[in-house]
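Only one protein chain is missing; all other protein chains are in place.
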Amino acid sequence: MTHSDTHVSHVDHAALGEVKEHPTWSTYWKVAVILTIITALEVWVYYIPSFVASHLFVPTLLILSALKFAIVVLFYMHLRYDHRLFRALFTGPLIIAMATIVSLLFLFGHLVIHAG
Amino acid sequence: MATTAAAPPYVSTHEASNTGIWSWLTTVDHKRIGALYLVTALTFFMIGGFEAEIIRAQLMHPNGTLVSADTYNQLFTMHGTTMIFLAVMPLSAAFFNFLIPLQIGARDVAFPRLNAFSYWVYLFGGLFINASWLIGAAPNGGWFGYAPLTTMQFNPGLNIDFWVIGLQILGVSSLAAAFNFITTIINMRAPGMQLMRMPMFTWMAFIVQFLLILAFPVITIALVFLQFDRFFGTQFYELAAGADPLLWQHLFWIFGHPEVYILILPAFGLVSEVLPTFSGKPLFGYPVMVYSGMLIAFLGFGVWAHHMFAVGMGPIADSVFGVTTLLIGIPTGVKIFNWIFTMWGGNVRFTVACKFAIALLALFTIGGISGVMHASPPADLQQTDSYFIVAHFHYVLFGGSMMGIFAGIYYYFPKITGRFLSEKLGNWHFWLTFIGMNLTFFPMHFSGLAGMPRRIYRYDAGQGFDVYNLISSYGAYLLGFATLLFVWNFIRSWRKGAKAGHNPWNAPSLEWSLPSPPPDYNFAAIPTVTSRYPLWDHKGNVVDYHDGDQVKSAKELGIPMPLSTIKPLFTALFMTLMFAGLLFIHKHNWPMAYTFMFGGAAGMVISLYSWLLSPLE
Amino acid sequence: MEHHGHTPTTTGLDNRKVAIWAFIGSECMLFASLISTYLIYKGRSVKGPFPHEVCSPPVCDTVMKPILNIPVTSASTFVLLVSSLAMVLALAAVENADQPKHTLGEKILGNSKLWLFMTALLGTTFLGFQAFEFTSFVHEGLTIRTNLFGSSFFTLTGFHGAHVTAGVLWLLTLLAIDIRRGLKPKDALIVDIAALYWHFVDVVWIAIFTLVYLIH
Partner (left out) sequence: MAPHSRPRRLATAALTAAFVVLVAACAPAHPNSIFHNHTDFNRDVGHLFDILIGLGSFVFLFVETILVVTLIKFRKREGQPAPVHVHGNTKLEILWTAIPAVILAVIAVPTVRTIFKTEAPATADALQVTVTGHQWWWEFQYPQYGITTANELYLPIGRKVNFTLRTADVIHSFWVPELGGKRDLISNHTNYLWFTPDSVTEDVFNGFCAEFCGTSHANMRFKVFTVKPAEFAAWAAHQEQPAVSLIPDTTKAKPGVVAATMPAPTMQVAQAAPATESFVSFPRADIPKYAVPETPIPAGMTFDQSLKGDPVEGQKLISAPTSMCLACHTIKGNPMMQAVLGPNLTHVATRTTIAGGLYPNDAQHLELWIKNARVMKPGVIMNTLGAGQIDPMTGKPTDVGKLTDQQIADIVAYLQTLK
């Protein structure tokens, strides 16, 4: 655990809680491009009727949006570079939140367990 | 006999500027806010208890006629709502406020003004809900307000409006406080106060804050739906639109079950402070106590549907929720045994505080066991919505939460006020409460198994319920009498109690190194902590204050103190007014509705900005 | 503003930043409840309009068009994504406010006022799209009172929109401070906090866009 006394001289730096190096704007651009591509991909598959009808449609969209979600959180919200405490503060609740959504969908019969 | 040469002298804590009504309205001192919470919550406890007394008087004999059906329904709804949201949660908050900074060696919480805001929101929210009594339209849908009974279609009065809006207001208070305490505990610990050196109360408080920030948003949304349905004509619980009433139930209990651990974990924390002190032994299995607390909280998010075994969820869901519920017995049992083994091998001093703590062990276990009986879905079908459930939750809530809180009050009163509560009156209080509590709630197991449904304002003679209800009512009167003794003790001792030194119980944690009551800045010098029990181990530079030492003011010591401010109070007041404006929508009084809502919102934003833009110190 | 500048914190992290992350954690549950409700109620409305399903006689009285407008929403989604980029640039600009800037590119990239403004503007554009969407739905006969879909859709996206609105106000407040006295690297933290909130609101939209608009 980092203690305050070692950090008093770098209050600014410490205040941001940086642990690893901060991303630069070239990272930001790349991230933006990737996000745009994924979004375009999502909308594109939405317009392919045969794909929409297939079993892959929903999982693909879920994976793509999860990817976007993760990228924004890791890079724009610099969780990847920040103090691990923040990671815990975010992922813990996120996991509980997602588990809650999934359980509710089961309970309301939107997801069905196929035995066997 | 200070342990370091640099022992700072202290001065009397009550300076001229620290007295008078105005100083209370503007205070940002966590200890004074804690005291406000304590007194307010005890008042609400009395109100909730008074409602319970009327309930018991009505049910004393078959076909009671003291109150009408409608009044009765308002009474039990308000009793449950008051006890849970206005008494036990804020009583816990009183201890969070008072203790957390002291226990971790901090001068205050992370956001002192936000802290004041939380209190005022709580007070106004509580007054708001109770104002419904004045117009004879108190909430009447039960404390979990099941839709569709709470929708406009079936409940067109103002009753539920008060409830929905009131809970919404109280939610703001709890959430604001929770963010504050999370930050405080993470960030304001004194050097060396590692997480695994924190006193157990602070640990349990820490866990509870996470339960709060994760559980309250869910009820907020459930209430938003209901609020929108009632005021703006949405369809969330509208049967004709195909709504599913189970939506409310799920959302409510996703909040509701973590809520019961919000109610009990602080009491567990208090007991974990009291028992080691009076056994003269450290807490047995400290790490396990921490982990079991975490596990209880975590599992607490996966069991909510055990309140819904009768709704027909199907065998898979029933099995899953039944089994996860059973699992919670394991970490809770670990706690019980660790407490017992804290006393094992010790020199147990039976002070009143210690007796209440022991009573928690004895009585919570009973409530826990009946909880496990509910956790078996087929068996629960015969228990749910009967007095057996009422017995369960009063054993865990009164036998658990309230006993723990009483233990905490007797234990910390000297620290809060500088004076002891009378042990003699306290002993009377304890024994009458202990007997009264069992007399009231134990027979409810029997009336439940004998087939008595809950929430009935009357029952017929000859159903096998009479005797149990008679005993319950006598027990409740006894409890009421015991509580009056306590109140008398509390009021008298605050002014006239025997003076307590800084560490009257010979306790191990940091708060006991300070004068009683502690000065506004808490620690003259921030201590460095090197052990879990600094005052027992005499390690680190913890300054062990002794009576008779000179005490200096913050100014003399050059400690910057936050400025008192009225702004949080105004922000809270305007927010409450803004919410209250909704009531006029119900009456189609648009001018008033708009005045209140927009006026309140504007006032809130202005006072918020002026608060945020003014310096803290 | 609420912390003791003098007291270094235990973790070395700023109180406000810890608090905002806790707040974001809490918001996860808020939106989880809203999203679950939307998904649960999807397909349970007893009358139209419906989000996706094209339903025609005899199942429905009249032919029902899917009401969600994917092209428009894709555009607004894109706007919000770009606003996140503007936001990180604003933060980077504040962090590097003291660095000397020579080229035009450096000057543009280093202009925190520009990027704060852009973020707020893009946020407002997103709100404009939402206003457009809401009004056209109302014209097509879908209001918050129409059916379960309407109630849960408007409440979910409305809550998100309210978050965006609060974010825009926040950004404008920062912009005002920047214009008044200039944000310096020591102010990076207050921008960082606003940025975390802003990105979180963006992330929520990512989930909403997929779960509400695309999947059916």
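In order of appearance the chains are A, B and C, and numbering begins at 1 in each one.
Rule of thumb we're sticking to: contacts are C-beta pairs under 8 Å (C-beta built on N, C-alpha and C of every residue); 3 or more make two chains touch, one makes a residue touch a chain.
Keep in mind it's a predicted model, so treat the numbers as computed, not measured.
Student: Determine which of the presented chains are touched by the chain that is not presented, and list them.
Tutor: Visible chains that the missing one touches: B.
Student: Going by the contact rule already stated, which one of B:54, B:294, B:373 or B:554 would touch the omitted chain in the full complex?
Tutor: Residue touching the chain left out of view: B:373.
Student: Which candidate, B:450, B:487, B:551 or B:592, sits in contact with the chain we can't see?
Tutor: B:450
Student: Which residue from B:25, B:239, B:484 or B:551 sits in contact with the chain not drawn here?
Tutor: B:239
Student: Among B:39, B:69 or B:602, choose the residue that contacts the chain missing from this document, as touch is defined above.
Tutor: That would be B:69, which touches the missing chain.
Student: Would you write out the residues of subunit B that touch the absent chain, in ascending order?
Tutor: Interface residues of subunit B facing the absent chain: 62-63, 65, 68-70, 73, 141-142, 146, 148-149, 154-155, 239, 242-246, 279-282, 284-288, 310-312, 314-315, 318-319, 322-323, 326-327, 329-330, 333-334, 336-338, 340-341, 343-350, 355, 358, 361-362, 365-366, 369-370, 372-373, 375-379, 381-382, 384-386, 431, 434-435, 438-439, 442-443, 446, 449-464, 467, 471, 536.
Just so we're on the same page, only the chains that are shown with their structure count from here on.
Student: So using the touch definition from the top, which pair is joined by more C-beta contacts, A-B or A-C?
Tutor: A-C is joined by more C-beta pairs in contact.
Student: Where the centres are mean C-alpha positions, what is the separation of subunit A from subunit B, in Å?
Tutor: 35
Student: Specify, in ascending order, the residues of subunit C that touch 2 or more different other chains.
Tutor: If we look for residues of subunit C contacting two or more partner chains, we find 9-11, 13, 18, 22, 25-26, 29, 32-33, 40.
Student: Listing for subunit B: what residues touch at least two other chains?
Tutor: Subunit B, residues with two or more chain partners: 186, 191, 213-214, 218, 244, 247, 254.
Student: Report the residues of subunit B in contact with subunit A in the complex, numbered from low to high.
Tutor: Where subunit B meets subunit A, its residues are 186, 191, 194, 210, 213-214, 218, 244, 246-247, 250, 254, 301-302, 305, 313, 316-317.
Student: Could you pull out which subunit C residues touch subunit B in their complex?
Tutor: Those in contact with subunit B are residues 1-4, 6-7, 9-11, 13, 15, 18-19, 22-23, 25-27, 29-30, 32-34, 37, 40-41, 44-46, 144-148, 150-152, 154-155.
Student: In the complex, go through subunit B and note every residue touching subunit C.
Tutor: Checking each residue of subunit B against subunit C gives 107-108, 110-114, 175, 178-180, 182-183, 186-191, 193, 213-218, 220-222, 224-225, 228, 232-236, 240-244, 247, 251, 254, 526, 560, 612-613, 615-617.
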